[in-house]
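Working notes, structure below.
Up next, chain A:
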Amino acid sequence: MSATETPAGVSAVAEQPTISIRGLSKSYDTPSGRKQVLEGIDLDVAPGSFVCIVGPSGAGKTTLLRCISGLMQPTEGAVYLEGELVDRPPAKLAVVFQDYSRSLMPWLTVISNTALPLRSQGMPKAERLERSRAALAAVGLAGNESRYPWQLSGGMQQRVAIARALAYQPDALVMDEPFASVDAQTRAELESLMLEVRKEFNMTVLFVTHDIDEAVYLGDEVAVLSGAPTRVRKLIRVDLGRDRSHLTTKSLPAFAKLRAEVLQLIQEARKEPQA
Partner candidate 1 sequence: MDVTAAGLPAAARITARGVRRRHWRPSRGVLLALRLGFIVLVLALWELGVDLGIIPRSAVAAPSQIALALGEVVPTTAFWTAIGLTLLTWGIGLGISVAVAVPLGIVFGIGTTAYLMFRNTIDFLRSIPPVALVPLALLLYGATINMAVALIVFGSVWPLLLQTMYGVHQIDPVARDVARSYRLTARSTFFSLILPSAAPFIATGFRISATISLLLGIGAQVIGGAPGIGVQLNVAEESNQIATVYAYILVAGALGMLINLGLQALERKVLKWHPSYR
Partner candidate 2 sequence: ACSTPSTPTTPTASKPGAVTDIAVSSSPSSGNASLYLPIQDGSYKAAGLNVTPQVLQNGAQAVPLLLNGQLQFAASDPLSALAAISQGTPISIVAAGAIVPTDASKDPNGAIVAADSTITSLKGLNGKTVAVNGLNGFAAVSMKAAIDAAGGDSSSIKWVEIPIPQMQTSVANHTVDAAVTTEPFITAAEAAGSGVKPLPGGGIATATGGLPQLVYLASDDYIAQHKDTVSAFVSAVNAAAKKLTGDPSLIRTVAKTSTTVSADVLDKMTLPAFGPLTLKAMTKLQSLAVKYHVLSGPVADLPKHVFTN
């Protein structure tokens, strides 16, 4: 991972992209025939950049993330992580799943869930507990360490899943609607947290969201997907600088313009005939 600071929103073409998606297509086999979901997706994510993905429900965002994280093989095309073909889940990539409640192990306490990937890496107990505790505190769950996931509210479960990914400290982080179930205030705090974390660890982040404000506020780039079969309809560069804050950034005229542009694109996408 390069240590040089890339100007926000400028795809580092000279540099090797952290994530590179080339002509990716994916179709599902169903009893009623093949269902083409993704069709020829091309996308480059520069090291340390934060790319938000927005698109209609059912467009194929989750499918795309699953291909990127090596959980699924594309029908055509390929994904490269730091130049290497992704044909299995790569080591330094973490995922926050959309279906957070099922992604937590009900037999493990909150802290054990968070520490599980670290434990599997052989990290000493003290260290992994400390890291997990810090991650849980960061998402506002301090004090819930020894409870079980099914004793938590939906939003709390979702934050456990986020804490697990953060504690893992991956090079690349893939998040599927990670803030869907938290309240506005917590959400704003988590957004700030994401920006901080990204800066601190120079993480590359791929972030699916349905909240357009969030996409524009967080992203260096926003990829708007079309309706099925899905392509990248437009990749919008967000030139709002790297230091953002809820109060100032969101009141910038550029923010409002970008916001409107994304909204417009999504509305058009949804009007396209669905397959």
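On how the list was made: all candidates are chains of the complex that A comes from, given by their letters.
Note that a contact is a pair of C-beta atoms (placed from the backbone, for glycine too) under 8 Å apart; a residue touches a chain by one contact, two chains touch by 3 or more; residues count from 1.
Only a predicted model underlies this, so the values are computations on that prediction, with no experimental measurement involved.
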Complex member touching chain A, one of 1 or 2: 1
Chain A to candidate 1 touching residues, read off their complex: 66, 69-71, 88-91, 93-95, 97, 99, 102-103, 105-108, 116-117, 119-121, 148, 150, 164, 168
